[in-house]
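Shown here: the complex without one of its protein chains, the others still in place.
Chain nomenclature is as follows: A, B, C, D and E, assigned in order of appearance, with residue numbering initiated at 1 for each chain independently.
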Amino acid sequence: MRVDGRENNQLREISFDLNFIKHPEGSVLISVGDTKVICNASVEDRVPPFMRGEGKGWITAEYSMLPRATEQRTIRESSKGKVTGRTMEIQRLIGRSLRSVVNLEELGERTIWIDCDVIQADGGTRTASISGAYVAMVIALSKLVNQKKVKSLPITDFLAATSVGIIDTHGEILDLNYIEDSKAAVDMNIIMTGSGQLVEVQGTGEEATFSRSQLNELLDLGEHGIKEIVSIQKEVLNGLGIEVKISEGGK
Amino acid sequence: MRVDGRENNQLREISFDLNFIKHPEGSVLISVGDTKVICNASVEDRVPPFMRGEGKGWITAEYSMLPRATEQRTIRESSKGKVTGRTMEIQRLIGRSLRSVVNLEELGERTIWIDCDVIQADGGTRTASISGAYVAMVIALSKLVNQKKVKSLPITDFLAATSVGIIDTHGEILDLNYIEDSKAAVDMNIIMTGSGQLVEVQGTGEEATFSRSQLNELLDLGEHGIKEIVSIQKEVLNGLGIEVKISEGGK
Amino acid sequence: MRVDGRENNQLREISFDLNFIKHPEGSVLISVGDTKVICNASVEDRVPPFMRGEGKGWITAEYSMLPRATEQRTIRESSKGKVTGRTMEIQRLIGRSLRSVVNLEELGERTIWIDCDVIQADGGTRTASISGAYVAMVIALSKLVNQKKVKSLPITDFLAATSVGIIDTHGEILDLNYIEDSKAAVDMNIIMTGSGQLVEVQGTGEEATFSRSQLNELLDLGEHGIKEIVSIQKEVLNGLGIEVKISEGGK
Amino acid sequence: MRVDGRENNQLREISFDLNFIKHPEGSVLISVGDTKVICNASVEDRVPPFMRGEGKGWITAEYSMLPRATEQRTIRESSKGKVTGRTMEIQRLIGRSLRSVVNLEELGERTIWIDCDVIQADGGTRTASISGAYVAMVIALSKLVNQKKVKSLPITDFLAATSVGIIDTHGEILDLNYIEDSKAAVDMNIIMTGSGQLVEVQGTGEEATFSRSQLNELLDLGEHGIKEIVSIQKEVLNGLGIEVKISEGGK
Amino acid sequence: MRVDGRENNQLREISFDLNFIKHPEGSVLISVGDTKVICNASVEDRVPPFMRGEGKGWITAEYSMLPRATEQRTIRESSKGKVTGRTMEIQRLIGRSLRSVVNLEELGERTIWIDCDVIQADGGTRTASISGAYVAMVIALSKLVNQKKVKSLPITDFLAATSVGIIDTHGEILDLNYIEDSKAAVDMNIIMTGSGQLVEVQGTGEEATFSRSQLNELLDLGEHGIKEIVSIQKEVLNGLGIEVKISEGGK
Partner (left out) sequence: MRVDGRENNQLREISFDLNFIKHPEGSVLISVGDTKVICNASVEDRVPPFMRGEGKGWITAEYSMLPRATEQRTIRESSKGKVTGRTMEIQRLIGRSLRSVVNLEELGERTIWIDCDVIQADGGTRTASISGAYVAMVIALSKLVNQKKVKSLPITDFLAATSVGIIDTHGEILDLNYIEDSKAAVDMNIIMTGSGQLVEVQGTGEEATFSRSQLNELLDLGEHGIKEIVSIQKEVLNGLGIEVKISEGGK
């Protein structure tokens, strides 16, 4: 059994605390075990300069951690005067993933700003951010529909993410917490749609390598976990009266 | 009556959500009406270079707002690559105020890092930060006492803060929310100890001036409000079994 | 008697060296004892982007010290690549204070840039900057009147500033020099108009607190000192043929 | 046929220009079609502060493009005063990949700095950087062996990288040039050892998603290409009298 | 004889590798002994804001070194987040020199960006950059003529640069390599036109001074070397069918 008593293919407990902050158009506190991320979606009625006049919208994301989200206090990026490489990598990943299930033409010349602020970290903050940001974004978009600014929800599919990895003592496992993550020989983030299409696969062996068959086992585990997260997202959004229609053949 | 139905000398509802984040030595979510600030206190076993070898401790504070804590999204300071003047002014104020009720010699060569992260803003974020940070700091210090690293709580008094101001339609009022704050002709932050000693008075008339008698009325209102906040702090800390002893004659 | 032979309620010698630099529209070297600040006022025929089209003017201030204005050489902020929190706090204070006695509508869409450069420091540099900047600003504004760009001097009152404080050996004292400032338990900056209205009160007890009655004594001392500075300002401006009319009821 | 006449599973012409720059311990100009990257390896006799005293070495990488490596001139990162997110992501990827085939204990407390400077870009600059940096690094390490500073080549395997992708008109293709890359619906970078173990898999569908079977076809193509690159690396290193021994079971 | 066997008045071997990079409008790799600089010229169809509407063009230059162009690896300026004083001085020198032989009115509202990237350094990188950048710029300008965007080559003269200096053991010498440069008591950069007019003279005695007669000998040496470089430039450009006509009386 794993350090917290889970099976290898078992997710941590997931919850979505809706309307967590009052100002944003969409606001969700996602908890994945002890990892807690505030995901806020803000609607801006214009797009960045490089996209103006194309009639398309844009989704962009920012990610940050409170200094004491971690076991040891980390220095604020604002104090350092620059954003680290890790933060930039995660921000680009979140934005890119969300854009893969949004119909940007239907969105029109608007930007959805996604802010993922980790207030408590216990592994898997980037994948939790994506699963939570998806829900915050859909809530914000559904307000645009209610305000008749957008005809119908410009969403083509569900989207969720999880981590998988290999640790010497357990083999392939799903949804690593911090202790597992720090021992993992191989670490992989998987982002999939509700229809089971891959959006992003990032597998890394820092001090190790992995075979094609191990890769396949990791992908199976990830697919299993993401299906479960998507079913919770569906339930949560339905509770708000929001229904996401899957486009045939995806985007 | 005021915009939210309060009397001129009435505080908004205040609550302290204890142990809000699991990692910090002290962690409090303070809510003052719709203003919500996560106040985390971290203990570090050394002091900044300019204080080494003096046998004294140090208290330092950082303050930040989530981009969507406000009605309109604000740009992250980490993206801008620098901390604004307003943030620096608030950080210096929080640190200075807390140090006025801590016996730094008894603390020993340790730094208490205070992180105040505003997740939702509705006026008075700097004074809420101080009232909340005080509680988080005392909890962190009491752990040092429990661990026998410090003999007794190196605290000389309670400490709380509130804002007062003058708006044309109501005269002098206590604990301004955002709407009131944006209409105020005079805006004052008052920080006091539990014994009623002043720690900091910052009164500003941006587009107006004020007389000595108006100043006195504002100070009376502030003193009234701070007494109430201190009594809540006392109750909350007692609930954790922590008792703050007031030094005769203050610090 | 104080370290430099003054009474507790006695200012240091103050002088205004007019037209110190030839290029600015208003230029004054203020000396307050050994504290010397070049105060230059520049007129720009436009306002910052956030104010355009409102038909109002703006006053903004920058403050700096030469590296060797101080006993020990300090590093230039340009070399560090950023402005310190202390500098930003002072810049905001100077600008805010000056705006409180300017009729920004009458000024029209113009910016007055105030540059306060401390060339020699001996305590009280921020209050000297304000008293000197007021004179430089009025000179620059009177040129706008002479050029018929502005109908009449858009000034509602005189404005001056001083520091007061409490030191253990002397109690409450007026206009602290550097030695006194470094020993003060309580430090307060007071900014007032010529009519005796308060514009800004900033009282701080870093390692100490203060009572309401001490606050009142400090305010009395400050009021006494500011009246004297204002009478010198009046004389100096009259010498240039400039008369400031006080608006009934202030701004 | 593809835009440059290649088959879907055909690499562009690859060459390694050895000892391209005279100062570095290892220096290679790798050309992959029209993509040209100077890969320099520098040996430093110490490790970064966070690793001191552990008896292990470190490999770190920096990546940059000349402003006119691209069709349109891009602004220098030194002029902008910061490194972009894309650059940081690539630098981290190169360093991480190289470390996966180096025995850091055998290297001892030394840092190998890898500098990949793209002088001409036509797609696949990050994968070309990795394939070229591997050769530069091995040359530098073999000098340490010749100087008896290291007992034997602290290398556990070959390492090479290539890109694969899906474009609507051709399906899955190997080693995308810039035109193909800008049309690709799915883009994947694959890094493998000479023994066929995966080191890193990064697959991204910006405006599209992909299925498990498409992923498998892409991995097959990548494996095919990397085998060919490794055989060229082997030949080139043998030409210098350097033989890389594969560790049983990898690192 | 000098360290590399040259006479005091002898240049190192110089070569121009044309069309070194495929994207830029003009691209040259200049080699002066072991000093190698990629000089790229890019044409942009607009001028910087401060020049708009004047009907004139602009020439601007950037200069950089690869980290391992030097014997010891140097830190990238992009990593440091700022450009050093030395780099800025060189960039300004290159741009200013090139502008002295370009007819900016005939160029029209266009900017020529010159990028000089030193890939291998052995002394004299700034003067090699100028001699190489001149050729790259002329090639780029001749394309504008071929495209009928500019009537005739807007060039008034040839331009080349070299260094001269004084070393104790040899007296005045021409074209210093790195070893000589590091021993030189006096170091001078001379930039001249093909007609023998001076464009820039920068003579420096860091730990020494020099007399008027020494200055004259250095100028003679420089003139001699520059004539030789200009004759190579002429040959190289003629090989491309480009002929530079000298304006009577210079610019």
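To be clear about the criterion, contacts are C-beta pairs under 8 Å (C-beta built on N, C-alpha and C of every residue); 3 or more make two chains touch, one makes a residue touch a chain.
Everything quoted here is computed from the prediction, not taken from an experiment.
In terms of the touch definition stated at the top, the absent chain reaches C, E within the entire complex. Of the residues in chain E, those that touch the hidden partner chain are 82-86, 88-89, 91-92, 96, 99-100, 157, 193, 196-212, 215, 219, 250-251. Where chain C meets the chain that is not shown, the touching residues are 21-24, 27, 34, 38, 40, 42, 44, 62, 64, 66-71, 73, 76-83, 87, 113, 115, 117, 119-120.
Throughout what follows, only the chains that are shown with their structure count from here on.
With steps allowed only between chains in touch, the distance from chain B over to chain C comes to 1. Relative to chain C, the chain whose mean Cα position lies farthest away is D. Among the chains present, the centre nearest to the common Cα mean is that of A. Between the Cα centres of chain A and chain C there is a gap of 52 Å. Contacts with at least two other chains are made by residues 82 of chain C.
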